[in-house]
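Below is one structure. I have some questions about it.
Every protein chain of the complex appears in place save one, which is left out.
So, chain A:
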């Protein structure tokens, strides 16, 4: 199944992927440079930004995570398509 979504969906998804890329990079860097305080501050700053972007995305397109990490409206939103490989 493939799903056609509006341009805003792809834009918001891209924003989330971009901030998550920064976080993955900082995370792996900090795993081998645990004393770099500037990098830790940057990591925390991006983690806050990430929370806001994810909340905004979820309010429009449904939960990103299962098992209680995201909230749901009724009916249960988690099982709704699209799944990542369908967009």
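Everything below uses one rule, namely that contacts are C-beta pairs under 8 Å (C-beta built on N, C-alpha and C of every residue); 3 or more make two chains touch, one makes a residue touch a chain; residues count from 1.
Here, contacts and distances are computed from a predicted model.
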| item | value |
| --- | --- |
| Undepicted complex member, UniProt protein name, chosen from "NADH-quinone oxidoreductase subunit F", "Ferrous iron transport protein B", "Spore coat protein CotJC" or "Glycine/betaine ABC transporter permease" | "Spore coat protein CotJC" |
| Residue numbers in chain A that touch the chain omitted from display | 2, 10, 13-14, 16-17, 20-21, 24-25, 27-29, 31-33, 62-67, 69, 83-85 |
